[in-house]
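What follows is one structure encoded as structure tokens, with my remarks underneath.
And now, chain A:
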Amino acid sequence: MYYMEFLCVRKTLYWLAGILVAAVAIVSWAISSSVHGAPHHFGIIPVAALMAGATFVSAIIAMIFGCTLARQNAGHLPLVWTRPVSREKYVFTVTAVHLVGIVIAFVMTLAAALSVFAIFGALGALTMGGDAPVDAGIVGRMALFPLAWYGLVMAITASTRGGAGFMAFGAWIVGSMLVGFDAGHLFGGVSGIVINVIDHINPLYYFSGHFDDSGRNQSMVSNVDVAMVGLAAIAVAGYAAALAQWHRLEA
Partner candidate 1 sequence: MSAIFTVDPHSGVPIYLQLIAVVKRSVALGVLAPGEQLPTVKQLATTLTVNPNTVARSYRELERDGVIETSPGRGSFVRGNGSGSASNKAVSDVAAAAIDGAVREAKSIGLTRADVAQLIDQVLDRWYPARDGQEAS
Partner candidate 2 sequence: MTEQFAIAVSGLTKRYGETKALDDFSFMVPKGSIFGVLGTNGAGKTTAFKCMLDLARADSGTTLFEGAPLTPALFERMTYVHERPALYGDPRVIDHLDWTRRTYARYDAQRAAKLLDLFGLAPKKRVKNLSKGQQSALALTLAFVTRPDILILDEPASGLDPVNQRNVLDLLIGEAAGGATIVFSSHQIGQVERAADRVAILHRGKKMLDGEVDLLKADEKVVEATFENDAPSVNGLATDPSVRRVVRAGRLLRAFVRGNSDDVTRHIAALEPKSLRVLDQNLEDIFLNAVAASDGDAAAAAADLEG
């Protein structure tokens, strides 16, 4: 039943692989041409940073997969909805394929990042501890972040027919802006409160694996458990909202 979606996932992963290979080549060339002769110094790099990058990429992939309902809506419903499975079961089987794809995307990206270090023999520069230790909280949030985007994008695009890519991309932009506004306290009073409220369904609110200028890991929600619950809630609620919309949709 999920074969078509499997083909789509496979194609996306092939593209990602191609992009990663090209990225590794470009980065390696850039590094090797910037310092001649002297051994390359990478300093101490936390693995968590690489994982955060991989999470970022797998979130993008998750968002692409999350547009699946909108893709079906663009003229394929008479085919998809006349199969011997209910609409809900169809979405579940397709999500199963997506989850595998998201994990593969994460692994591929992490492997690509590690391979740059390996090429220059600098694997020793990596540490699991340091400023950003790889602990359960980090891993938990990294696992849930793409899922939250998946659920959110599904919810936003479940009733649209095409154009989902723009909406997903737009959601990312808006999410980034919201986090920016909120963190920088750019709006006061009621607007500030409204922004903060909306920000609660913004996965970026719960996961900011980026590093500020002083090298510290910044996060909007410092309580890791709350962050994980928040991300999981977005994932589940978004998914449920998507299913509910698709249940009511007309071909």
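On the choice of candidates, all candidates are chains of the complex that A comes from, given by their letters.
Please note the rule applied: a residue touches a chain if its C-beta (ideal position, glycine included) is under 8 Å from a C-beta of that chain, and two chains touch if they have at least 3 such contacts; residues count from 1.
This one's a predicted model, so the numbers in the text were calculated from it and none came from an experiment.
Of the numbered candidates 1 or 2, 2 is the chain that chain A touches in this complex.
The touching residues of chain A, counted against candidate 2 in their complex, run 1, 3-4, 7-8, 11, 75-86, 89, 250-251.
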